[in-house]
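Taken from a larger complex, these chains appear in their original positions, while the remainder are omitted.
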Amino acid sequence: MPTVKLIEEGSDDLRIQAVFADIKATRKITKIPAIWQALANDPISLEMHWLRVKTLMSDGALPRVIKEMIAVAVSVTNGCDYCINSHLTAAENLGMTDEQRNELFAVIGLYNQFNALVQAYQLEPDTLPKAARE
Amino acid sequence: MPTVKLIEEGSDDLRIQAVFADIKATRKITKIPAIWQALANDPISLEMHWLRVKTLMSDGALPRVIKEMIAVAVSVTNGCDYCINSHLTAAENLGMTDEQRNELFAVIGLYNQFNALVQAYQLEPDTLPKAARE
């Protein structure tokens, strides 16, 4: 059960109305996801976070579908159910194929294993050949 | 300091020699990364893990550079220093630009924040519109 009130779309607050309308128009959805309803308890916070998400999670140096896959990787590693569902659906709607999803999950699984092995072995970073890193 | 012996390249074990040679040829590197030297304490494990990495971490449904970025996202979220350095260097050597790295880091940061907010709010997954999910 949510720990805060989820602000409904018919809110009297004009800033909330404006952000909710922009979310629906930008994402082409008809229902506001719960995360934005929760953030709306603090309208300034809602505005700031949405502006950030809208700007960053659009096509840029990386296409948006790749950014959603990266968000899936973070969310799986943190074990956030809501977030996994949300970013996976976004990636699928942006064209991620089943084969890509299988590879995404496999890479996430594999490196959670290798991260643990590296911690167990207590390895120091390899000396890196990349010039720009020096 | 490593918790296991790092097996050197001149090992007498033929299986270790074969895997080490394949790693250097496949990755076009001249020095074996420490993770493979550590895994070589158990040659069967070394073979199996390398076969898996070689197969999965090549161009497939997703290009290898994207897979390395996903591995960065996992490694940053787990806080594995060796792994962050390793996958970041791999991604850079495969052509990741500074702008792409900035976006990658920004997405990782943003969704570690949102994962925490979603946990704090205790949100249930949104009802998802994707047909294939039902």
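Letters A and B name the chains as they come in the text, with residue numbers starting at 1 for each one.
Here is the rule we use: a contact is a pair of C-beta atoms (placed from the backbone, for glycine too) under 8 Å apart; a residue touches a chain by one contact, two chains touch by 3 or more.
Just so it is clear, the structure is predicted and the values come from calculations on it, not from any experiment.
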Given 2 placed chains, full-complex copy number | 6
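Everything below uses one rule, namely that only the chains that are shown with their structure count from here on.
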Enter the angle, 0 to 180° in steps of 5, of the rotation superposing CA atoms of subunit A on those of subunit B.
-> 180
Averaged-CA centre spacing for the pair subunit B and subunit A, given as whole angstrom = 20
Residues of subunit B that touch subunit A when the two form their complex = 1-4, 29, 31, 33-35, 38-39, 52-53, 56-57, 60-62, 66-67, 69-71, 73-75, 77-78, 80-83, 85-87, 89, 92-93, 97, 99-100, 102-104, 106-108, 110-112, 114-115, 117-130, 132-133
